[in-house]
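Questions regarding the structure given below will be posed in turn.
Removed: one protein chain of the complex. Kept in place: all other protein chains.
Up next is chain A:
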Amino acid sequence: MLSSLFILDETGRSILYRDFRGDIPLKHVSRNFIAHFLEEDNCLVKPIFIVDSVTYVTHKYGDMYFLGIGHGNINVATVMVMLNKFVDVLKTYFGKVTEESVRDNFSLVLELLDEMVDYGYAQTYDPSALKAAVFQRSHQQADTRAMPPPTGAVSWRQNVPPIYYEHNKVYPFSANKLRSIVQSLRVSTFLSQRTEQSCLVRSKVAS
C-alpha cells in the first residue's frame, strides 16, 4: 500500500513528508519527481509513473503536489482518492490549503496524517473522528486582503495627515532559518495612501 506521502511545492521540493512503511528510501523521491514529472515532455507526463520499481501517484492541488509512493502492485485508485480526500480534510482545518498554510501548520498536518493513515492503510478521514484524536489547532491565516474602500480615496491613517511619497518603494527582506521551513519576510513600505499590492514569493534555492 501507500508507503510515504509527500507534499511538494511548485518546483518539486518537499515541504513535508510522512513515511508510513519505511520500505522505500526517500532520498531521491523529490529528485525523481522533478525529473519524471515536472521536467518530462508535456505529452509523456502521466499522473502515475514508475521509477526504479517505485510507483509515484501525483495529485496537483493549487500550487502544490501531493505525492504518494508505494511499492508493488498497489491500488493506485485508492491512493489517488486518499490524496484527494486528504486535501479535503486540510480544507476543513485551514479553510484555504496553500503552501503557506501547510508550512505554518506542518506539525498539525503530520499529526493528522498519523491518524488518517496507518502503515499505508487509510483509517479515518471523518473530520469529527479526527477531532477526537487530534488536539492541535490550526493557525488560520487572517484574511489579509485590504477591504475595498467604500467610497474611493479614504486614508486609513485617519488621525494623521495623508502621507505622500515621491516614489513608492517596497524593501523586502527575507530571512531563512533551518533551510526552508522557518522563513520570515519583512517588508518596509513607503507607499502613498491605500495601495493594494500582491506579493509572490518563490523560493528556488538549491539545498
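Assume a residue touches a chain if its C-beta (ideal position, glycine included) is under 8 Å from a C-beta of that chain, and two chains touch if they have at least 3 such contacts; residues count from 1.
By definition in this document, contacts and distances are computed from a predicted model.
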Can you pick, from "AP complex subunit beta", "Cytoplasmic tRNA 2-thiolation protein 2", "Glutathione S-transferase" or "Transmembrane channel-like protein", the UniProt protein name of the chain not displayed? "AP complex subunit beta"
Which candidate, A:M1, A:V97 or A:L130, sits in contact with the chain we can't see? A:M1
Across the whole complex, the chain not displayed is touched by chain A residues 1, 14-17, 19-20, 22-25, 27-28, 42-43, 45-48, 50, 52-55, 57-60, 71-78, 80-82, 84, 106-107, 110-111, 114, 118-119, 121-126, 133, 135-136, 175, 177-182, 184, 207
